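One protein chain is absent from this view; the other protein chains keep their places.
Which chain is which? They are A, B, C, D, E and F, in the order written, and residues in each are numbered from 1.
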Amino acid sequence: MSPESYSRSNRPIDYLKSSVNKIILIKVKRNRLFRGRLGGFDDHLNLYLEETSQIFEFQDDEGNIREEHENLGSIVVRGDNVIFVNLAHLEGF
Amino acid sequence: MSPESYSRSNRPIDYLKSSVNKIILIKVKRNRLFRGRLGGFDDHLNLYLEETSQIFEFQDDEGNIREEHENLGSIVVRGDNVIFVNLAHLEGF
Amino acid sequence: MSPESYSRSNRPIDYLKSSVNKIILIKVKRNRLFRGRLGGFDDHLNLYLEETSQIFEFQDDEGNIREEHENLGSIVVRGDNVIFVNLAHLEGF
Amino acid sequence: MSPESYSRSNRPIDYLKSSVNKIILIKVKRNRLFRGRLGGFDDHLNLYLEETSQIFEFQDDEGNIREEHENLGSIVVRGDNVIFVNLAHLEGF
Amino acid sequence: MSPESYSRSNRPIDYLKSSVNKIILIKVKRNRLFRGRLGGFDDHLNLYLEETSQIFEFQDDEGNIREEHENLGSIVVRGDNVIFVNLAHLEGF
Amino acid sequence: MSPESYSRSNRPIDYLKSSVNKIILIKVKRNRLFRGRLGGFDDHLNLYLEETSQIFEFQDDEGNIREEHENLGSIVVRGDNVIFVNLAHLEGF
Partner (left out) sequence: MSPESYSRSNRPIDYLKSSVNKIILIKVKRNRLFRGRLGGFDDHLNLYLEETSQIFEFQDDEGNIREEHENLGSIVVRGDNVIFVNLAHLEGF
């Protein structure tokens, strides 16, 4: 398969299909990070996520990067906020 | 149902339908948070909300996260401000 | 009426119709707030307002939220600045 | 006339027509304010202004809001910078 | 000529035609100012300028507004950066 | 080949084709840098990357520029975040 056909048949967004029903990470503008089960998506990268938790990263007093989680359940993310989607590689993640 | 058909038949925004007439949370840019009854929406994620309250989160002098509420009644939110919509799971929320 | 038909027949912006000729509040980016009589609107949420006053909120030296008003008369607001429109519920508001 | 026909026949931007050849105020992002004679406009709120002066507002050492004017002559403002247009009510303004 | 025909026949951007081959000032976002000979333009307000100099305004140690010039020759400005174009009134400017 | 035909036949984005399956660097807004194997792209510069690592640049206490890497696996980058793509020149890079 040539690079030309490769890129035409497989648009970047199509690669999300293999992650439907799997856990993904979504990095969003304004330093937000979501982890959830991908329920659906569209061409604008609008995302439907289930069992979502928002992850807050912050520096503690010793300068270490720490994480806090907030459970959100099912959310619809507006695509124009997305920086990148980290596809599922392991169900355990 | 394959991932392909799944994502095509159910666009992320379609998942808002099940929350019409129910209480949802909307996270908006510039650190705004709304809670209200979803009256209607469109493809841009413009939202019509009833019984809306805006929730302000702030840190008090002891560093604790605190909330203040402002009752707004019925509002129309312009969709391009929305970061994500937290769908109704419990009417009590 | 099902959620599906509900959301299709009544787009969020259509709810502005019932507020035409009534006093509404408009929250705009960059911390601006307008109160005025809705004269007209379009799908971009461009707004025509009469008897408009701009409301400035600020903290005084004691830390209290204070308001100042500036009378503007008739204005046309470019829709992409709008965060949300607070619909008229009481003429007295 | 019903609200429905009202809003359809008179789009917000159409209200600018009555201000053509009159003095208007234009509030622009990044804290700019223009006063000028409206020579023309289009649907994007691009504006052609004659006899324009840019008004700078600043706080002096006593904390009073002060104004400075800069004469610009004829300018074309790109519409996406506009927050709102204050329509002419008095030629003297 | 009625305001209606006036605004329809003369779009704001059409007023740039009379400044082609003349010296104009362009105010651009992020506090940039260009002075140059207008060679061409399009509906997005993309501009082709010749004999361009970029003007930097800054406050010196006494608080006076000062100007520095940088000669750029011929440039193409992407229209979405433009705040306003100051049309030529005098060749000497 | 004249410049005219050159630019029409080879759009900037077409040059990414030769980098498919190769390691590229992507500079993204908000000071992010990704290195990964280009799996696919589209006209919006949405990118599918495999074996991706995000590279954080920071200044250490002596003022030296330092790098930290985070392995991300496969990601889809939303194109509107991209500043530029550094094409593969050496597989070793």
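Rule of thumb we're sticking to: a contact is a pair of C-beta atoms (placed from the backbone, for glycine too) under 8 Å apart; a residue touches a chain by one contact, two chains touch by 3 or more.
None of these values were measured; they are calculated from a predicted model.
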Task: Where the missing chain touches chain E, by residue - done: 16-18, 20-21, 28, 30, 32, 34, 39-42, 46-48, 72-78, 80-81
TODO: Could you list which residues of chain F touch the chain missing from the display?
DONE: 3-4, 6-7, 10-16, 29, 45, 79-80, 82-87, 89
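Note that only the chains that are shown with their structure count from here on.
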Task: Far-end chain from chain C, centres as C-alpha averages - done: F
Open item on the list: Centroid from C-alpha atoms only, then distance chain B to chain E, rounded to Å. What do you get?
Closed with: 43
Open item on the list: Counting only Cα atoms for the centres, state how far chain B is from chain C in Å.
Closed with: 19
Task: Where chain D touches two or more other chains, by residue - done: 16, 80
Task: Interchain contacts (touch definition) - all pairs - done: A-B, A-F, B-C, C-D, D-E
